[in-house]
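In this view, the complex is presented without one of its protein chains, the others remaining in place.
Up next is chain A:
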Amino acid sequence: MTVHNIRHGDASDGAFAEAVGGRLSRIDGPAKITGAAKYAVEQQLEGLAYAVLVESTIASGKVRAIDTTAAEVAPGVLQVLTPDTIISLKTAADWFGTPPPDKPYCPLARDITFSGQHVAAVVAETFERAVAAAALVKVSYEETPAIVDLSDGKAGDGIAIDAMTKEWGDAQGAFASAPVRICAAYNTPREYQAPMEPHGLIARWEGDRLTVWEPSQWLDGMARTYAEWFGVPFENVRLVSPYIGGGFGSKALALSHGAVAACAAKMLGRPVRLVMTRPQTFTGYGGRAATRQTVTIGADVQGKIQSIVHRGVNETSIDGMWVEPLGSVTSIMYTTPNFSSKQNVVRVNSVVPGAMRAPGENPSAFGIESAIDELAYEVGIDPLEIRLRNYAEQDPHAKKAWSTRQLREAFAAGAERFGWSRRTPEPRSMRDGNQLIGWGVAAGTYPVRRAYGEALVRILADGSVEVESSSIDMGQGTYTILAQTAAETLGVRADDVVVKLGDSRFPRAGVTGGSRLAGVMTGAVYKAATSALDQLVGLAISDPRSPFHALQANTLVVANGRIASPRGDGPDVSVAELLKSVGRDHIEATGDTMPANSTPEDRYKNYTTIAMSVPHTEGDYSRHSWCAHFIEVRVDEDFGTVRVSRVVSALDSGRLYNPKLAESQWKGGIIMGIGQALLEEGIVDRRHGRIVNNNLADYLVPTNADIPDIEVISVGIPDLHSSVLGGKGVGELAIVGVAPAIANAVFHATGKRIRDLPITLEKLI
């Protein structure tokens, strides 16, 4: 019974907006714009109490004493939590599911390893009373010297992460004998996700059942963590997260503030809301780790690379481990016979860094894509040409064929639209009055991360359709593309599909991270919808009450909400009429993309850890998205201010399930890349080990005025090695390569090579 026909057109397919590949607008858009969309912490619950965190004011040492006397008697205060009074939790497994050490976990710290660590919390009848009482909690410390950042004399060389080592050939030897050699160090600072919606939650216990309303990129993973902390069955924890006001990697894990709120709710027997202040979002969880890289390239006089030696360092916290894979792009972007990449991590007194849009690939690309530009000038060839001369025809590291790599096409399409051939090669050769104009290019890539998902599709009595999944939509368009997938598969309008997400009671999904969700969930919905459709057709053919019963057909056609025989010689009824005639009020099917022999344990592991993620180099292929950015900057020769005046980016994300939404995500990534290149930096007071620009007036992200028109071009083709429907990752790709493209453009404009982000004006005057 095959009654469906998914079109596998090119990446710009889908003139029909309802279908997969169509430019349907975000179906959650009106609710968000009108304010009707209710975010997690906006739930109105009876008896709600408010928790406010107290944070450490030192970066290193011990809490000597916490004086809560004044806070406890402050008006409206219900409870003051300290490490001594908070209930004890169990340590939860990490996101790989590694069995945790059997020791208690306390979300409030006695040992201080960074400034801004949670040390106490106050719960009160109103938020304002909790804030006021929190200010009355007096914490005294025994302070010890902190390691402030990577450049701290006490920081040392750090820990070698052998798993990051990638080597082939004789990189050092080949470098030594190469006729052209370049060697440079590239640094990126701490950067922050800065989502519009700050982190926060409402926790409510009913007996040993916990409900948590919390913005989440991963309901099932976070539910598992809460369950393990409190020693209750996974099924007892319900996470609800209907809308998310931006995550960028920061909302994938249950964090200590969540544990505090859930403890408070349990101890108090009332639902508790805890929302971080904006300053707390800079220390309550990690942003992107600061990184340092050296890239040495040996080449022949034609610019053919002979050797790349790469060394990387990222910072991590004193007691947590974060590895930002700095060799990830270095090892695959260009072909080279000799290669060596190694990485260390250095412990500093900061919160453990975390995932932020394209962790690893982003800083990695800043290193290699700046270095190859330096090489281009060194040998005197065009920066675009040098990239083509060293084009990797297969994955140089995995030594496997690319599943698809439309990077050459991206370079060609981008260069054409941008007018790259009109570029004059000399730095400082293009100007407009006081404005020095520079054109830069850089490439980017992101691996296709894959996992499995499940979804439920329900056809209702009126012919409309419901889709349920515990996956989420943080603005990337899950609601919309899942409606399109169900609509196309079931032959209904997207308007007739209601997608329900963000509730861990729904069929399960893995993390929304690594740009994997769309590929995973369109596949799951496609499967569920297909089996619902098979059921529907099966009923129509076999049920004695069906008008098609007498037809003895072996298939039927479902389209436009109607069901008919393929040759049009029989009945033609609406799906609703058919369901009525066979006496059913709905049909439903759950579908998943798990391997057929998966056990319940496999499934649990897949949805609640990342251990089952499928490597992007599994099997015969190496799978990645690709992009090329062409960027024009204008640098004021007196003031050193850099303005991005033109961006043309060509991107290969395979088949686009909805080009309109993909384009928006690409543009969002490019905008974030502009911020990274020019503005964003967590500034540490070296005496106190504290971020001082911990608010949105001082930590600058781009405004509309900083963003020119951005042109994005899709050059992808369906890649069925990467996903069921042919798409590759979209969300993280586009930020990768933006910062080096801008730095390269700044060099072309000014003749100054800036290797430390962000490129602020004082670096250019």
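Throughout what follows, contacts are C-beta pairs under 8 Å (C-beta built on N, C-alpha and C of every residue); 3 or more make two chains touch, one makes a residue touch a chain; residues count from 1.
Here is the rule we go by: contacts and distances are computed from a predicted model.
Chemist: Going by UniProt, what is the name of the one chain that was not included in the view, given "Molybdopterin dehydrogenase FAD-binding protein", "Electron transfer flavoprotein subunit alpha/FixB family protein", "Osmoprotectant transport system permease protein" or "Phenylacetate-CoA oxygenase subunit PaaJ"?
Modeler: "Molybdopterin dehydrogenase FAD-binding protein"
Chemist: Please pick, from A:V131, A:L268, A:V379 or A:A392, the residue that touches the omitted chain in the full complex.
Modeler: In the full complex, the listed residue that touches the missing chain is A:V131.
Chemist: Thinking of the whole complex, not just what is shown, which of A:P30, A:G47 or A:P75 touches the missing chain?
Modeler: A:P75
Chemist: Touching the hidden chain in the complete assembly: which of A:A36, A:M196 or A:A705 does that?
Modeler: Of the listed residues, the one touching the omitted chain is A:A705.
Chemist: Looking beyond the chains shown, say which of A:L678, A:I710 or A:A739 touches the absent one.
Modeler: Result: among the candidates, A:L678 touches the missing chain.
Chemist: Extract the touching residues of chain A with respect to the undisplayed chain.
Modeler: The list for chain A reads 57, 75-76, 115, 126, 128-129, 131-132, 135, 279, 434, 636, 638-641, 643, 678-679, 683-688, 690, 692-693, 697-698, 700, 702-706, 758, 760-762, 765.
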